[in-house]
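For this view, one protein chain was removed and the others were kept in their places.
The first chain written gets the first letter, and so on, giving A and B; residue counts start at 1 in each chain.
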Amino acid sequence: MRERLTTLLGGRYGILALLAAMVLAAALAIPEFRTPSNIRNVIVQSAPLAILAVGQTVVIVAGLIDLSVGMLIGLIVVITSDVMAGQSVATPLGIAVALGLGAAVGAVNGGLNNLLRIHPLILTFGMLSVLQGAIFVYTDRSVGLTSPEFAWLANGDVAGLPASAILLVAFAALVAGLMYRTRFGSHVHATGGNVEHARRAGIATGRVEFWVFVLSGVSAGIAGILVAGRLGTGYPNAGAGYELDAIVAVVLGGTSLAGGRGSIVGTIAAVFVLGVTSNALNLLEVSSFVQILVKGLIVVGAILLNQPRRTVPA
Amino acid sequence: MKKLLSLCAALALAATVWTPAGAQDETRVMIERQSAEMVDTSAFAHDGPITVGVSAGYLSNSWVVFALQHIRYEASLHDEIEDVLVTDAGFNPAKQVADIEDLISKGVDLLLYWPVDDKAIEAALKKAVDAGIPTINTGGGFVASDGVIASAYIDQWNLGEMVARRLFQDMGGEGKIFAMLPIAGTTAAVDQLAALEAVMEEYPGIELLSAEYGDWNRAKAKQITENLLQRHPQIDGVFSPAGQMSIGVAEAFDEAGRLGEVTMSPGDEYNGWMKWVAQHEQGGAVTFPTRVGQDALRIGLQMLRGEPVRRGTKIPSEYISPGAAGAYAELDRPDDWWASNLPDAWKPE
Partner (left out) sequence: MSIAETPDRRPLWPRVGRFLERYAIWLVLALLFVVAASLSEAFLRPVYIGNIVRQAAPVGIAAVGVTLVMILGGVDLSVGAVISLTAVLAAIVMNGEVANIPLAIGLCVVTGAAIGGVNGVLVAYNRISPFILTLGMAVVVTGITQIFSGGTARGIVSPGFREFFNFRIGGVLPVLAIALLFIAGLGIWLQRATSFGRSLFLIGSNPMTARLSGLPVERVTIAAYALSGVAGALAGLALLARSGVSSTFAGRGLEFDVLAAVVLGGTTFEGGRGGIGGTIAGVLVLVIAFNLVNILGLNFNAQLIVKGAIIIAASAAYVIVKRQQ
């Protein structure tokens, strides 16, 4: 039975099948779910995490991990809101600050990773602490105001579709192209699969890892823009927990923590599985305490069903 | 480098904390005026069964749990209320935005809420109002914005002032104190500190050693106090309006053997603190009533009848002296409990 389920749900199409099944079930069982405005809500609510998780997919495929992205989002939200102070003219500046800050912190992570040679888990965990402290030294309360353009980007529509969804699709397509059609992408896969072999094959693994961290930071920058737009203000703790949700989504989507292979589509599907779950449980008026339990059970269940088929223990 | 870091940290902290006293008074006058305004709610008049939505910014502390029980109790007294839907954002402002959107989808007729962060949900609340759902800020600070029709609030500034005056009187008007405040950035923390500083201007003999943020967390308050005790050989008083944190602070003093030299300020009617006050006969309380939930729901029902309501309704705080604390402490209940008039059936399990 378990093998049958695993075959059905395993592989890159497993998580998509799960998502389809859940959406169908929810639409049939919950009348409020199938309204266009609710579907739109779910998409808009999930977009920031989806973008962050796409970045984290690349990181994990490269054999690394980045725990600092959550607090990085928080820092970006705070500084961008403060800098823009609600002015429309400051929008380009806000975007530049968000992306620049994300790339800069990513570069610091990448540089330290090459210099210090400590496990990325420890490095980015330490960075998480540093960033968290930095946010609260900067401010202990909400600061600033995002411009109306940011709010529109996070909440508004373009030709009937949510702007954030279009941004997500564009970013995902870009990253997918990078991963599957460029030499850099194949280097990332090789480094993640076995860093020693990759190095011996002549790949500059240090440089690959550096740019992967930068990409992670940039994805946090884009996600940060959306989160800032959604909140409208620079709330210091805005990014808390995003990093773990992103990692969970990546693993749920079929990417192996051992590195070397992954699925961007799977990751995005997993993010929406989590989003649909949260939405459906709210509409079903399930107690918030039970919701936490259900979320944990889904994570554990999906991991068990979505195992890699390799015989080498992960 | 370390000096530079601490200098920067000190400057940053000072910049966020300092407000000129004059500006504070103006804000308060404006709030008084705005809250007295009457709001025309005829647009929200609603016949038939009512579904009440509650968007909780968090449900992980006992005060809000009690406030929610007050809402449920009040709801049970009105036949026309069919259902009370509750969502929990778990301190995540983005989730609260999503929760409010979901409650709108569910078609609630009235929205009570307490925020994680006021500004973050402004847009979502406006959406609710545009959809014909009146919104009430329950237990937070007074908010004047398009998305909030009315506020049922506890005046944190007033609370802080009452606590500070009591403390300074008990201290004889001079000495060194530190402040234990709730989560940094919340209305409670900002207003309590502002009130403390305003009252301090009348007492030049009082010196504020530092303002700490214990996040309404007893263990954190205790740890912060332990460190403060190491740093400062003399501490004469503690400004701590939140009883939950006051217990942690008092314990730290006790374990360091320095409880005798310090005067504790009034806390609130947190049961654990009431037990401590009854036992040690000092401190007292200025209440932070959880029945604000009931009052908020009653205001909401007025709105649904189309009756005009005040923009802001203050739920008053009362002072409980150390001698009277015994009557309020419930010894057979856990520390994490609040004195209230809830019937037993409605108290949390």
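By definition in this document, a contact is a pair of C-beta atoms (placed from the backbone, for glycine too) under 8 Å apart; a residue touches a chain by one contact, two chains touch by 3 or more.
Worth saying up front: this structure is predicted, and the values here are computed from it rather than measured.
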{"item": "Given B:W114, B:F142, B:Y213 or B:F239, the one touching the chain that is not displayed", "value": "B:Y213"}
{"item": "Residue of A:A29, A:A85 or A:I118 touching the missing chain in the full complex", "value": "A:I118"}
{"item": "Touch with the omitted chain, as defined above, among A:V137, A:A176, A:V265 or A:L284", "value": "A:V137"}
{"item": "Residues in chain A touching the chain absent from view", "value": "112, 116-119, 121-123, 125-137, 140, 244, 247-248, 251, 257-258, 287, 289-297, 299-300, 303-304, 307-308, 310-311, 313-314"}
{"item": "Absent chain, residues of chain B that touch it", "value": "2, 5-6, 9-10, 12-13, 59-62, 64-65, 212-213, 217-219, 222-224, 226-227, 230-231, 247-248, 251, 255, 332-337, 348-349"}
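Heads up, the rule we're going with is that only the chains that are shown with their structure count from here on.
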{"item": "Parts of chain A lying in touch with chain B, wherever the complex brings them together", "value": "32, 35, 37-38, 41, 45, 48, 136-142, 145, 151, 155, 227, 230-233, 235-238, 240-241, 278-279, 282-283, 285, 287-289, 291"}
{"item": "Contact set on chain B toward chain A in their complex", "value": "8-9, 12-13, 16, 56, 59, 85-88, 90-95, 97-99, 101-103, 105-107, 116-117, 119-120, 122-123, 184-186, 190, 213"}
